[in-house]
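A short worksheet on the structure shown next.
Excluded from the complex is one protein chain; the other protein chains are retained at their positions.
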Amino acid sequence: MSQTIIKERIPHEDLLCSGHLACPGCAAPIAMNLVLKALGPQTVVTLPACCWSIIAGPWPQSSLRVPLFHTAFETAGAVASGIKAGLQARGDDETTVIAWAGDGGTFDIGLQALSGAAERNEDIIYFCYDNEAYMNTGIQRSSATPWGAWTTTTPAGQPEASPKKDIVSILAAHRIPYIATASVAYPVDLVEKVEKARTIRGTRFIHILAPCPPGWKTQNDESVDLARQAVQTRVFPLLEIENGTEWRFTMDHAGEPVAPYIRRQGRFRHLTDEQIEHIQADVDARWAQLQRRVVHGG
Amino acid sequence: MKKVMIGNHAVSWGVQRARAEVISAYPITPQTQIVEELSDMVADGRLPARYIKVESEHSAMAACIGAAAAGARTFTATSAQGLALMHELLHWAAGGRLPVVMADVNRAMAPGWTIWTDQNDSLSQRDTGWIQLYCETNQEVFDTTILSFRLAEAVELPVMLVLDAFFLSHTSEPVDLTEPAIVDGFLPRREAKLRLDPADPHSFGALVRPDAYMEMRWQQQEAMRQALDVLPAIEDEWHALTGRRYGALETYRTDGAELLLVTSGTITSTARHVVDERRARGEAIGLVKVKMFRPFPTDALRAALSGVDRVAVLDRNISPGHGGIFAEEIRSALYDVPPDDRPVLFGYVLGLGGRDVTPAVIESIVDRSLAAPSPEREDLWVGVEL
Partner (left out) sequence: MSDSDLKPDAGRGIPPIAVSRITTEVNPTGSWKFIRPRYEDRVAPCNSRCPVGIDVEGYLYLLGQDRRDEAIALLLEENPMPAITGRVCHHPCEDGCNRARLDEPVAIHSIERRLGDMALAAPASPAPERTRDERVAVIGSGPAGLACAWHLAREGYGVTVFEKAPEPGGMLRLGIPEYRLPRAILDRQIERIRGMGIDIRCGTTIGDDLPWSALDEFAAVFAAPGAHVGKDARIEGAGGIPQIRPGLEFLKEVNAGARPDLGSRVIVIGGGNTAMDCARSALRLGANVTVVYRRTPVEMPAIPQEVKEAKEEGVGFVFLAAPLAVRSLDGNLLGLECRRMELGPPDDSGRRRPVPIEEGRFSVLADTVLTAIGEDCDLSFLPEGTEISGGVAQVDELCASTTARVFVGGDAADLPRSVADALGAGKRAAIGIDRWLREAGGDRTGPLDVDALRFGPEGNVSAARLRGTDPIPRTDPVNEVVTWDRMNPDHFRRVPRHEDHFHGAGDLRSTFGEVNFGLSERETLDEAARCLNCGVCNRCELCMIFCPDMAIHRREDGDGFEIDMRYCKGCGLCAAECPRGAMSMTREGL
């Protein structure tokens, strides 16, 4: 029954082409495919530097069947604002303009432009596909890298010492009309959120966890399952926030223990049981905070 | 319609007449009045544009790039630190062949903090692929704003029009605001050959491998060269409509000159005055005003300067470790001139950080250039007292 619903709820038109240059098992193209299916062909994509700069294909290729503008790392929010304004100036107020940025381009270098766009409530949808490090440059930590993770700049002897930046709360503080988290493991939920976002005007922010086999040191065929486990362990809860204050879960989160999720990833191999308990405690604390927001408003 | 206005507002009116469609800007002294005036124009309907009030100059340029890629006519303005902050995206606009027009009100670079004029901000962006046009008067500012859009869209390159802080930006002069209908005829709505269009989807700016990158840069360079021809052509049109033209290079009383002063920006007006004084005294002194710095009008400069005994270049800028930037560029341009026709070149560095360049300063330069057999060094700093 559920699988039939998935088939009926996922639009059929493919706007992503084969032959793109993502690593095998990369979740980022799955996310892009689902998002573009939900948005349809009248969409323009703004693409700052990220893994997708490569996935989109070298000149003269493009892996997308919609217009795509490659831009500088820190500019997604601003360039997307400009594209929307430019289209409006040319009489096109219908085309959906999206920014499609990695975690580095969102949490770090692009945060200013994103904040500016969100504060102005630009009529764009900003997607962050989050693989939790600078993967395109070869796995360096970003402020989206979770505590305890190995990267090439946080070696196992001195792993990531800061918790992952709470980007969703940062965006919520901008009181934009719509924020959602989504997962490739829950395609219907993802597509429904994107479809909903498409009908809203103003800045919309959708955060998608995108497991990365080479960066997370996991098997190629585990990406979707990892994304699912991240949800079920409440490491990456699925939620919606309207107007920055109305927080809502969109999924039952089983609250499975994080240890199996952590243990299966090579980037956490050096962690002790005590350190994993620390992660569990952090997840629990964040979950408690989320629940308060869901109940009392954010 | 003639109005007395400050140079900054001359820019605003030029943008209004050009019917820019998307404006994105961030305030910085001494540019701010440009975008304040544009805000009013957008707010009261005189300019039906989208105005994006971004959070930085970097985003201002980014938004202009996005809007231009979507096919819109776009404008921004900045100065000094703001321009420097845009640097990366200046390359993006030029490499993307996007006809963004920007006014840079020349302001010296910090530290220490300064708001006064010199050209180091714009000249630091020399190699970003932008056309650079320097203005002398508020009328020229107004006209050049309109010409910049026309030129940018003709050769698909971004244009930076440059005016001196305070000496133009905050100084009132009468400006003849060409009637909208005339400007509309001269500058019709932009029609981009390629734009972000869901009906004709393309990607822009993807990874380019070594086998094609140079070909794209070659075509960018060709467009720059083309601009040297396009500017006079569109100025002919503008002249026919308004009676005004400026040229990439202007020669002033150069006939039989023994010494030619080479200037840009408002120093030119002061130098004109000195030239007139000297000519009145029978001295063979002339003036060459460089309006277009990029593309560099090499041939015109060679033609103007060959055979003259002495050339004094007045640089309100400095390339640290080398010399005044105009002087170095002109010296380089004159290398291919046969030795007998090659003038002795004096490169003066002056007026940095807004220091006044008075007629007396220029008089001293004239005297010094006529007296010395050759320059003591390539950068001759004027008025430095430690």
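Brief remarks follow.
For reference, chains read A and B in written order, and residue numbers begin at 1 within each chain.
Basically, a residue touches a chain if its C-beta (ideal position, glycine included) is under 8 Å from a C-beta of that chain, and two chains touch if they have at least 3 such contacts.
No experiment lies behind these values; they were computed from the predicted model shown.
Within the full complex, the residue among B:Asp143, B:Glu156 or B:Asp315 touching the omitted chain is B:Glu156. When the whole complex is considered, the residue among A:Pro29, A:Gly102, A:Gly116 or A:Gly215 that touches the unshown chain is A:Pro29. Among A:Ser81, A:Asn136, A:Ser223 or A:Gln265, the one in contact with the hidden chain is A:Ser223.
Note on the undisplayed chain: of the listed residues B:Gly96, B:Gly265 or B:Pro297, the one touching it is B:Gly96.
Residue positions on chain B in contact with the hidden chain: 95-97, 156, 194, 202-208, 212, 214-216, 218-220, 223, in rising order.
Residues 1-4, 6-7, 10, 14, 16-22, 24-30, 33-34, 56-57, 59-63, 65, 68, 70, 184-185, 187, 213, 219-225, 228 are the ones on chain A that touch the missing chain.
Methods note: only the chains that are shown with their structure count from here on.
Chain B has its Cα centroid 43 Å from the Cα centroid of chain A.
Within the complex formed with chain B, the chain A residues making contact are 41-44, 46, 53-54, 56-62, 64-72, 74-75, 77-90, 95, 112-113, 115-116, 119-120, 122. Chain B meets chain A in the complex at residues 21-22, 24, 49-50, 52-56, 58-60, 62-74, 88-89, 92, 195-198, 201-209, 212.
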